[in-house]
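Note that one protein chain of the assembly has been removed; the remaining protein chains are unaltered in position.
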Amino acid sequence: MTLQIPAPTPADKFSFGLWTVGWQGRDPFGEATRAEMDPVHALTKLAEIGSYGVNFHDDDLIPFGSDDATRAAIVERFKKGLAETGLVVTTATTNLFTHPVFKSGALTNNDREIRRFALRKVMRNIDLAAELGAQVYVCWGGREGAEYGASQGIAEALDRYQEAFNLLGEYVTASGYDLRFAIEPKPNEPRGDILLPTIGHALAFIETLDRPELVGVNPEIGHEEMAGVNAAAGYAQALWQGKLFHIDLNGQNGPRYDQDLRFGAGNVRGAFWVVDTLLAGGYDGPVHFDFKPARTEGEDGVWASAKACIDNYLILREKAKSFRADPEVQAALEAAKVPELAVPTLAEGEGWRELLDAAPEDPEALAQRGGAFEALDQLALEHLYGVR
Amino acid sequence: MTLQIPAPTPADKFSFGLWTVGWQGRDPFGEATRAEMDPVHALTKLAEIGSYGVNFHDDDLIPFGSDDATRAAIVERFKKGLAETGLVVTTATTNLFTHPVFKSGALTNNDREIRRFALRKVMRNIDLAAELGAQVYVCWGGREGAEYGASQGIAEALDRYQEAFNLLGEYVTASGYDLRFAIEPKPNEPRGDILLPTIGHALAFIETLDRPELVGVNPEIGHEEMAGVNAAAGYAQALWQGKLFHIDLNGQNGPRYDQDLRFGAGNVRGAFWVVDTLLAGGYDGPVHFDFKPARTEGEDGVWASAKACIDNYLILREKAKSFRADPEVQAALEAAKVPELAVPTLAEGEGWRELLDAAPEDPEALAQRGGAFEALDQLALEHLYGVR
Amino acid sequence: MTLQIPAPTPADKFSFGLWTVGWQGRDPFGEATRAEMDPVHALTKLAEIGSYGVNFHDDDLIPFGSDDATRAAIVERFKKGLAETGLVVTTATTNLFTHPVFKSGALTNNDREIRRFALRKVMRNIDLAAELGAQVYVCWGGREGAEYGASQGIAEALDRYQEAFNLLGEYVTASGYDLRFAIEPKPNEPRGDILLPTIGHALAFIETLDRPELVGVNPEIGHEEMAGVNAAAGYAQALWQGKLFHIDLNGQNGPRYDQDLRFGAGNVRGAFWVVDTLLAGGYDGPVHFDFKPARTEGEDGVWASAKACIDNYLILREKAKSFRADPEVQAALEAAKVPELAVPTLAEGEGWRELLDAAPEDPEALAQRGGAFEALDQLALEHLYGVR
Partner (left out) sequence: MTLQIPAPTPADKFSFGLWTVGWQGRDPFGEATRAEMDPVHALTKLAEIGSYGVNFHDDDLIPFGSDDATRAAIVERFKKGLAETGLVVTTATTNLFTHPVFKSGALTNNDREIRRFALRKVMRNIDLAAELGAQVYVCWGGREGAEYGASQGIAEALDRYQEAFNLLGEYVTASGYDLRFAIEPKPNEPRGDILLPTIGHALAFIETLDRPELVGVNPEIGHEEMAGVNAAAGYAQALWQGKLFHIDLNGQNGPRYDQDLRFGAGNVRGAFWVVDTLLAGGYDGPVHFDFKPARTEGEDGVWASAKACIDNYLILREKAKSFRADPEVQAALEAAKVPELAVPTLAEGEGWRELLDAAPEDPEALAQRGGAFEALDQLALEHLYGVR
């Protein structure tokens, strides 16, 4: 029977950024192909397609350099839009990359005055995030990095990044905000190499902070695939370390420029395993789509692609569930000894001494056992194809 | 004046693996092109080219499945070779990948018996490592991974990996061995995706262990470049986190199969920055070359390429020193504000309150400042070219 | 309604190589995990799973260096196996890569004697190919290449490759064989860089030959994806140039080592577009699967994965057909003006003069038209998922 795509509900926590649906299509080789989008219009349309939440960079909502009165009026109007649509602000973040002042970095810029300006910009938007009820504050340090080896000392850059997160942790704590940070790693683009290039590097860095419990990661599928690593495995390690505070779902075709395809496009098998991983790991935060509606499209294409992100997630979630529920799959998992990996290697009460004393295994006999992974994976693929 | 390549000395701590110089040239599409190399012959030749240390997988020295008498005789003869050549065993490691029993992994194999066999194999070789004076025990989990998303649960695999390192940490502690572990990350090959694919993932994992202080990383340049990330930046983060316990230097041309070129070949600029990073970070462990002498070569090519690794390191070390000592470079670093990154962003006694209260910066004025990184990098390149 | 996977028929022309199903699982880091497979056993099993054809390298069937009597006996037995199973020999090829003599290349080896030996080896197997009825002779020059820029002159290598194909063209013509050649491009592995790295380079080279009509290409999906280029687009260009003489279908996850996954695994969207391209271009040659059954598997896994290649092709073929037949898709293609690309840009009788004289277009108005590609691609994805 053909799968019916479920309708999205608030419990699904789908969300989009203003910068996503409002992207005008400016790329390194071309001018904008779409007009600016009014944020309140975006709220209305997002609600229509089944979105639960919305996110923004400070400058998405309030143009850089706005005076206080303009700012207040914009925020007021935006709140009204939220109230009217029922949309929730799930996260907020700071734009530390568009303005030329950030051309050589923000929180780790060699120029101390720019670092101070950046910190202030973050704190100001944290206030707004808290006011609007965001619970996660995303930090993508896209300009923290370098093209060349001598341009900045990595150790010093990590010192300054640590200093910044320690200060921000102190700030939200002192302010009584219920807000946690999520670092979004990326290997490169727009800088030749970016600090904390993968989920792993970010997780490792977090452990050095004063308040590691306040900081997790916000991995983006495309960013991990740009490094040629398995995105689902990265999500799984973040979950395992209790650090998957937020997610950015989209599509990418391997190591190349940041494509930001809609979720489902790109590596479709990878997308399936990401969803399966989120279900297995009990992720219950917002399901956020951070893609760019193709520059070739008019506004109808924006909403078609945004809606498709939601549909594809729902389709893949159904498929992941039916895959795990399928008795043939369960038999294949048994055949591949997958459940046995959950059994500790040591028996109850056993230590290295007992292990050394135990009866030896016969490696030649053990080597005869086939993995049975091909049959298992083919079942997964057939679920993906919808032929079982 | 043309740089004279310095002669290697024991203080340089150059080392090679038996598996490196003894590699017979078997690749996925071809048979061995070189004869087996006697380990004691390898010691003699390594000493001749200026090596200080030597390393081995258990099976490099003692064929898999040898009986105790054979083992003892081999070890005896090897010790004699060490004594005669003055070579030091700097590290040892376990072969958990060649024998078919490990085809689906070792310490994280779904099959519990295989995990137990693997742990025992590690412990046995740790004894030998300690006996021979190795201070670092390298762990490359090349078969820990999967081709397909359902083949193993990542969370369960990390549980088992954690269990294994906890047990091994207990073992060396209880045994009174002066031995630390160094995990060697790799993104893929021979598995579709390998657990702990980059330096970052390994550093993050280590923090979850019972004895994190016993475990660091052994990054290989080529493995990081296979993930398209900057190897020098990875080494720098490992140093910054106090975890660079050992290094594997070689060459690679970006994301493709594991080339294991001699050090210096491959990304030559990357090699320069790795050496500069090691000097800046005060790394003082063995300088280990983990490459594969090209399969096209006879034994003369083995030693030519091994010697070239040493020479290239010495050349790049001289270049890195002369780069840092060059007054024009120092001026260019100042112009690029590189030293200013070492200055904390906050003034003495300043917190977030004081920062928010401080006089605001003018982003438009700050944006006018050019980075001056091109001129700086060109100086680095001219040092690399030997034209200054 | 859930798609029923059609049963394979001889008209589908599915084929496999002896080296594929007989692969023993030896990889750069591990020993064989499966026993040698008897070629006649392979025929029986291939027939069982629905294969129409079989292929071989000379050395797959007849061990390198066999004497004439051994050779004759092997060929006799193999012919009998073919007769009993009804399998057809669709192509044959020469192993110019396994034996150490080819370590630095075969037809473009710097060593002229090795080039001569290689040519002779090819001619000898061409005789057998013709005898067994093969119509395409595949040429994968996996060792033609270099690790280093000075190792061979590219111009001289192309001269020698040209000389070789000219000689071989003369040979089959003079021998009256109904046999055409298909060059299989690959960017790297086992050599650092391989001559004719992509479909494009091979197509360009072919035009320089004495008998270009005798030579086409045999593109492998995985090889193109290792270069990060779109495999389907490459197949399409080869078809457009009348040169798609044979195909190698398998799976790969982007630029990394040659994974040789079963067809369908790897880039599943890419696989769909390859099949769609083959249908659109009217390809009617053998549908050949050149993959490696994962090293983790026993013989059951070999046949499960081989069967899965066939099933996945049949599934994707049904999906491509239903995608093209779907009225919503046809409307979306119209909306995206896809059919208009088939209309010449110039009107009947129009030349550059008339074009320059025609009424000018208004670029601002034309720029308003949206591409409508997102909606179209989402329909394709939903066909792939089996939800429409």
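Going in written order, the chains are labelled A, B and C, and every chain counts its residues from 1.
As a working rule, a residue touches a chain if its C-beta (ideal position, glycine included) is under 8 Å from a C-beta of that chain, and two chains touch if they have at least 3 such contacts.
Predicted, not measured: the structure shown is a model, and the values here were computed from it.
A.B. asks: Touch as defined at the start, partner being the missing chain; which of C:L18, C:L61, C:A157 or C:A294 qualifies?
C.D. replies: Per the contact definition at the top, the residue touching the missing chain is C:A157.
A.B. asks: Among C:K13, C:R77 or C:H201, choose the residue that contacts the chain missing from this document, as touch is defined above.
C.D. replies: Reading the full complex, the residue touching the unseen chain is C:H201.
A.B. asks: Which listed residue, C:V21, C:V89 or C:M226, touches the chain dropped from view?
C.D. replies: Result: among the candidates, C:M226 touches the missing chain.
A.B. asks: Which residue numbers on chain B touch the omitted chain?
C.D. replies: Within chain B, the residues that touch the unshown chain are 1-3, 5, 33, 225, 228, 253-256, 262, 264-269, 293-294, 296-301, 304-305, 308, 311-312, 315, 319, 367-375, 377-378, 381-382, 384-388.
A.B. asks: What residues on chain A make contact with the chain left out of this view?
C.D. replies: Touch with the absent chain occurs at residues 25-33, 97-100, 102-104, 142-143, 147-148, 187-190, 192, 226, 253-259, 261, 265, 294-296.
A.B. asks: Suppose we count only contacts with the excluded chain; which residues of chain C make the list?
C.D. replies: Touching the missing chain: residues 65, 99-101, 103-104, 107-117, 119-120, 123, 146-160, 163-164, 167-168, 170-171, 174, 187-188, 192-193, 195-205, 207-208, 226-230, 232-234, 236-237, 239-241, 255, 269, 272-273, 276-277, 280-281, 323, 329, 333, 336-338, 340-346, 351-352, 355-356, 358, 360-361, 363-364, 366-367, 369, 371, 373, 376-377, 379-380.
In this text, only the chains that are shown with their structure count from here on.
A.B. asks: Most remote chain relative to chain B, going by C-alpha centroids?
C.D. replies: C
A.B. asks: Averaging over Cα atoms per chain, report the distance between chain B and chain C in Å.
C.D. replies: 38
A.B. asks: Using mean CA coordinates as chain centres, what's the chain A-chain B distance in Å?
C.D. replies: 30
A.B. asks: Touching at least two other chains at once: which residues of chain B meet that condition?
C.D. replies: If we look for residues of chain B contacting two or more partner chains, we find 99-100, 103-104, 147-148, 187-188, 192, 226, 255.
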